[in-house]
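Note that this complex is displayed minus one protein chain, with the remaining chains in position.
Naming follows writing order (A, B, C and D), and every chain is counted from residue 1.
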């Protein structure tokens, strides 16, 4: 049971949100308790080539170059002044900046004067059944995409690899395409996570049929809770993509739209799978309950068979153990019979047999394995 | 169990509404049974400065000054004549006034000829798990916001502090922004309340796994009921904000809209969390039931193991306690055997052992801890 | 249990509808089995004054007077010829007349060539938990409102009082306002009815925690069923008002609209409360089941503790009651020991104690009150 | 239990559909296995008079006469050539013809070039709780309505009677009105069927409270399944009518629309009632489960009371039946006491009394009837 206790992050993990103190003006930043630094890594590319460099606070204004797409990847949200400078250079709205820093936001996309602001949730599975969630925020405009995440390490390395590859489609595409690809990579990372849940559910199902013990109940319940977390991440992302496709955005050109629709298809698929898994987990609880009830019934029947046979017999044995004065001829004459003891055993066998027969006929008890 | 009995305010607390007698004309005010006074506190500010003063009945008309924003904060709804005068000065519609005084209204927003009327519910947690609800009504027009609440004490003090601060954004904004900030402060106050529920659910979950007793069932049920109260407060607020954003209102300028959208995002987030918590609380009842059924099964199995071993043995002991006349050679010859008693014990051990073996093989009983 | 049997009107009460024989042409009237008379009471008013009189069949055409509003209140639906005359005078469509007479219709509102036809359900609580339903139909046109109900007695007396009062708002308003006020009075009468249900649920909840017996289950179930009846009455009324507000009607002037919106708000509030109550009643069944399961478990544990202690002891006592021939030195030598009986008791206490200890350690049984 | 086995037509009855072999071209007719004949009965009427006659294959073209409405009632779907001729004369689209013959279609309405095609389901209750379903298809154009059903016997006789009646509304109306009346008659025939279900549910409810046995569970379950069949028939009909009202059809004139709306109201009412009944049937299963759990608990308590009293007593009696050698003064001296036997009984009464007292105080057991 110890293992399950550490699965997931408890109820609060489901709804974790970093908020400034209640009553703060909107746009207040709730910086992390242990502020680390903020590192800015830039990839800038055009069809001809791609360059990568770390940006410092005073370089920011010069990052954007005409004809090139710049991906400004911000890791760590601890350095308020740097973040504010960044917000200045890329005209990030104060409320968007607050959503970036105050992690735990609901996934959403917004249009701030032609800038595209998207909040998504990235999932990683460092260990089985323990999804690790991280908010990724994306602020895009013509020629640049700024992504923000709190912790280093993400699922975007293959995307970086594609940017480095000469002749790849991304190298000849614009910032809207880059933004779509970032969201695509994050959404696609849900598939292996959900697949590992699928394997976990398979294990649960096997145990459910073979040995439904109390640990299993705990496991099912924890799995269901983690799936609630997945749903809370995936559904808003699906909504967000629906709205983005329906309303359009200047950055999403007709050439990019099929790719965004592809991401949307994946999100719908993920939402489907999550619902199916949740429904399965709920079924498991029902089946567990039915299965325990069935086992109790079986146990009861064993007890009842035993009682049906032996309780009357024990009474009879008790009767012949009574100490009535056998000098009176009517008092327990059986004790003096020549074949009394034999008759007692015959009587016992007949009694037990007929009790069993009656019980079986009446359907009260079955015969162990064959007819449970 | 005593503690839970006092949690919350019972079923009626969920739907409390102060109503005039049935059949009263619409707009009838249902004044509180113990009318206290009505106190009016005014904050009036422009970018240059802010002043605060108590308003009396005859000052009302002079509160609004051009170029300034006045926040008229009405506490206590007991003084009908003062409320009616106020309604006159700020042209509050009689039906709106009735909604203000007859507390327990469903959250809503309405447009009365360019005036914005909003009803929201404020939550405070004076003690853990005992949310305390209060209706806050807001009547806003160009240059003024009137807020009404029944009891003194609210979550708006940080907002008041921001008004007192020179150079704050609110000082240079209009009445629509002030109204948005009031609603924002009230909505944000749900977060700590829900977080304390999250901690409470964590505690429940820990107890659920370790020791599911009857008190826990009561606790889960009460928590679920309080969460139903949260939902009844949050969902209409979410709807209200959706409608306000969609239909717009003259007081909500384009500059204020992102802030209103921010409030809306928070309301959506709160609605999500509440749903998740409710679903969890419902799961807890399922898990509790399964868990109790499992324990009953375990208890039954212990009883059955005992019965499987000892009921036949007791019968055998009873047999050898019978008083058949042993002078007949066929009557209980075992009693006269030299090693009869030893044989009895050997037989008992063999019988008990084989009963256990059969029971285990047939899967009727398991081995306590290892294979429950 | 007798009390609950009489609560409500059974399943058929939920869906009671008086229908003509199947296959009748549309517009066929299904008159009541015991036709009583049909009484027509008229209130006619303008701002200057109000008059009340009983109308007879031949007065009908003269009831409407220009500049005045006439409320024709028809009680009893038994006199077909009078109803048909009335229909002729006020041009009531045959299908509307059928809906008026064939009570049990779903609440609805329709527009027949500028006439407003509304069907609502009126509730009264003659005794606690036994709502009494009655259909009220309303046919309104310029200058008149005709209301129909089957039984005398309604919740409209306060409204009549307001018409009699000089200077009341209703006296200076038109027929659309009167129609709105009739619906308002009927909708408002749901509040005390639902409140009495709230009190009833509170009682159920207290009993649920203290003493969940079988009567309680019946009570919960009946309450749930009555709430299903409330929902079936309230939801269509809510829909009806939504549609009326959205589509408008010539009789509902802009001055009347806020009052209709007020009625709508009340209907939404009622629908909310009913949903909450139904969800509570459903929870009660879950909690009842969990609670009974818990009690069964407790009872089982008591039995198991007793069995754990006494079944082995009884066996031991049985052993020493056996009649083996003690002349053989190996047969039951304990019986001849000097301290055999003392040793027996010591053994019993040790055995019982260690059984209890093992059972407790293994978590099979708890210690009664302290650790249930 | 035998009775329930024959209730309804099993799972397949719910979704019965006659289909041609998979892969057949659309429009393939799946004729009944035992083809009977196809009989065509015509009613042709105008305000002046109505005539009825059987139509043969070669009469078909002459049935329609200008200024008259012809109702061609086709019974039996076994004569393919006649059906195809009919399709030719009335220009029935091949797909519509396939829907007519391949019974078990989902209710729907379609517009084929100004022709109205409607599929509905007719219900009859030949015996209580055993609804008998039949597809009725309707193909209408100006001046004619063709109805198709597989088996003779329907609920349309009252409608035929109205056509025969001089001066009835139907005689002076057009084919669209006739089509509406056919659907009206079929929809109205659901009311008595549902009412008989209501009575059945009332019976179930009474038994549920008085004697919840296993047969009852089977009955509830079968009733729920039959109600699923009702829902599957009624909901699509409701949708069909909604769409027909919303989109309109050339055959449905403004004069006919109120009558169609009336049919729609009935369908909505039926859908409501069916939902309510289904919810009730689901509740019954919950209540049954709770009720059985409660009874098990009661039975357990009786057993526990008995065990609480007698298990210790039996042990004590067993102790005094032991054969320790009483010549040693410490061995069972009680047996030699003058009042030993009396003391034994006193001890038994005191022990049983105090066991009961403790058990009752601790709330383990109640007192039978009074405090169950």
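FYI, contacts are C-beta pairs under 8 Å (C-beta built on N, C-alpha and C of every residue); 3 or more make two chains touch, one makes a residue touch a chain.
None of these values were measured; they are calculated from a predicted model.
*Asks:* Relative to the complete complex, which of the depicted chains are touched by the chain excluded from display?
*Replies:* Counted over the whole complex, the chain not pictured touches A, D.
*Asks:* Touching the hidden chain in the complete assembly: which of A:116, A:216 or A:280 does that?
*Replies:* The single option touching the absent chain is A:280.
*Asks:* Just one of D:24, D:91 or D:253 touches the chain that is missing; which is it?
*Replies:* The missing chain is touched by D:24.
*Asks:* When the complex is taken as a whole, what residues of subunit D touch the one chain not shown?
*Replies:* 1, 4-5, 10-12, 14-15, 17, 19, 21-26, 93, 95, 99, 105-106, 108, 110, 112, 211, 213-214, 217-218, 221, 224-225, 228, 232, 236, 285, 288-289, 292-293, 295-296, 298-300, 302-303, 306-307, 310-311, 313-314, 317-318, 320-323, 326, 332, 334-342, 344, 368-369
*Asks:* Would you write out the residues of subunit A that touch the absent chain, in ascending order?
*Replies:* 155-159, 161-162, 168-170, 181, 184-185, 188-189, 191-192, 194-195, 198-199, 201-202, 205, 209, 258-259, 261-262, 265, 268-269, 272-273, 276-277, 279-280, 283, 286-287, 289-291, 293-294, 296-297, 300-301, 303-304, 307-308, 311-312, 314-315, 318-319, 321-325, 328, 330-332, 359, 362, 364-365, 371-372
In the analysis below, only the chains that are shown with their structure count from here on.
*Asks:* Show me the overlap between the contact partners of subunit B and those of subunit D.
*Replies:* Touching subunit B as well as subunit D, we find C.
*Asks:* For the homomeric pair subunit C and subunit D, should the interface be classed as same or different, according to whether the shared residue numbers exceed half of all numbers used?
*Replies:* Different-residue interface.
*Asks:* Using mean C-alpha positions as chain centres, tell me how far subunit A is from subunit D in Å, no decimals.
*Replies:* Computed from C-alpha means, the inter-chain centre distance equals 39 Å.
*Asks:* Need the CA-centroid distance for the pair subunit A / subunit B, whole Å please.
*Replies:* Taking the average C-alpha coordinate of subunit A and of subunit B, the gap between them is 24 Å.
*Asks:* Residues touching two or more other chains, restricted to subunit D: which are they?
*Replies:* 321, in rising order.
*Asks:* Connecting every touching chain pair, does the picture come out as line, ring, star, complete or other?
*Replies:* line
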